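The structure under discussion appears below in the form of structure tokens.
A single protein chain has been omitted from the complex, and every remaining protein chain is retained in its original position.
When the chains are written out, they are named A and B in that same order, and each has its own residue count from 1.
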Amino acid sequence: MLSADGLRHAFGRVVALDDVTFRLGPGQTLAIFGPNGAGKTTLLKVLAGVIRPQAGSAQVAGGRRAIGWIGHHSHLYDQLTVRENLVFWGSLYGLARARRGARVVAVLERLGIADRADQLVASLSRGLAQRVAIARALIHDPPVLLLDEPFTGLDLAATRELRGLLAELRGAGRVLVLATHNVDEGVELATDVAFQRRGRFVHFAPRGAAGPAAIAAAYQRAVADA
Amino acid sequence: MTLLNRGRLITLLGLASLAGVYVRALAFTPTERLQGAAQKIYYLHVPAAIWTETAMILVGVAGVFYLFLHDARLDRFAAASAEVGTVFATIVLTTGPIWGKPIWGTWWTWDARLTSMLLLFFLYVGYLLLRGAVADPELRARYSAVLGICGAALVPFIHFSVYFFPTLHPQPIILKPSAPSLPWSMLVTWLYALAAFTLLYIGFVVQRYALSLARDAAGGAERAHG
Partner (left out) sequence: MRELVTQAWIVARKDLVLEFRTRTALFSAVVFTALVLVVFNFGRDPTAVATIDLAPSILWVTFTFAAMLTLNRAFQLELENQALEGLLVAPLSRASLYWGKLLANLVFVAVVEAVGLPLFVLFFNVPVAHVLGPLVGVIALATVGFVAVGTLFSALLIRLRFAELMLPVLLLPFLIPPLVAAVQVTAHLLGGRPLSEVAGWLRLLAAYDVTFVSLATVLFRYTVDE
């Protein structure tokens, strides 16, 4: 459903992707751990079709329409209401008008913000705005989710909620790719784990039964080697 | 012979030819009845103007090929052509008024041909400014290609304004739809000048390209050892 073959990309002298290759099928969740600057965001952007890699290729079955994206930014328009934002993004993702209204309500309810539908995004607290951002990513019910440091800035309760939501989404045969620099956040969700350092995948394997501690230790070792 | 030296040789040939053209123009070509000796600058002026336009079109063509092929050599050529074009435009903009002053009594006239050279000059300056503002080489090449293509497409529009706009500038004598209306010896001198400028264009571009290639190679060596 999602594949990468020999991806290479550099920004001037900085290598962001160095021969990255992998394949993911339905039901798999890949957690990519790596320090800042390792190239995790670049990898996600190549998968999403935003960056054209200098070498190699990446495919996502269904194209961009099949991707739900949570990036570093919320991609919400401050001066539009929550509903207006969701309708805008929903229609870009091809949601027909008939289905759209119901979908917006459903996703708002799932995230517990249905009562804020007609408020301007600018007037929401950060935590609520983040929920709207997640709603935006899910509006078209995508089979593939690409998440770039989605837990950043979330408090403990919100983190737990997001983890629960992701676990639920994972269950329906979706493919998730989650990039983070914090091992604790993504480990339990993952079926497969990769460590990325200076553009390279220095480890890529099924998680199996390894718990957070084991993974964290392996990560430290992988990252410590120069 | 290295590329740089080849370029220098061609430039020298061009300069020698130009000197030859001048000897011929001053000693062996009749003086124009209406404009006197000042008309001789025409031999310098018009070929430089032709090459200023052609250099821009070549920048655009290189841009088109770059967008398909992503070959850095095309971008290097485009940059070299643009710099040489700027130099030629400057030549025209300085020699034009030198010619104009004895004939029209003013340094600057808003006649269409000088104006079109001014526009080309701005076009080149904009192109070089854009290149200067982008650090990443690939992005710079891509953006330059876009601007270069638009610039090349603009050249005919600038050119057509010459035909439509009522002007002080002597109407095109050679580059017009019917046969050239110059006496034979003047035409020959003019053709020699065009050939000299062609050599100069090629010589300068080759030198500039060689310098750019050397710089990129040095940068690469730094990367390998750094």
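Note that in this section a residue touches a chain if its C-beta (ideal position, glycine included) is under 8 Å from a C-beta of that chain, and two chains touch if they have at least 3 such contacts.
Just so it is clear, the structure is predicted and the values come from calculations on it, not from any experiment.
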{"item": "Visible contact partners (per top-of-document touch definition) of the missing chain", "value": "A, B"}
{"item": "Per the touch definition above, residue among B:Leu44, B:Ala78 or B:Ile149 touching the missing chain", "value": "B:Ile149"}
{"item": "Per the touch definition above, residue among B:Leu67, B:Ile103 or B:Leu213 touching the missing chain", "value": "B:Leu67"}
{"item": "Hidden-chain contact residue, picked from the options B:Ala62, B:Val92, B:Leu114 or B:Ile158", "value": "B:Ile158"}
{"item": "Residue among B:Ala16, B:Ile98 or B:Val125 touching the omitted chain", "value": "B:Val125"}
{"item": "Interface with the unshown chain - residue positions in chain A", "value": "45, 48-52, 63-65, 67, 69, 71, 73-80, 84, 88-89, 91-94, 136"}
{"item": "Residue numbers in chain B that touch the chain omitted from display", "value": "67, 115, 119-120, 122-123, 125-126, 129-130, 133-134, 139, 142-143, 145-147, 149-151, 153-154, 157-158, 160-161, 164-165"}
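In this text, only the chains that are shown with their structure count from here on.
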{"item": "Distance from the mean Cα position of chain B to that of chain A, given in whole angstrom", "value": "51"}
{"item": "Footprint of chain A on chain B - complex, ascending", "value": "135-138, 223"}
{"item": "Chain A residues within the chain B interface of the complex", "value": "11-13, 54"}
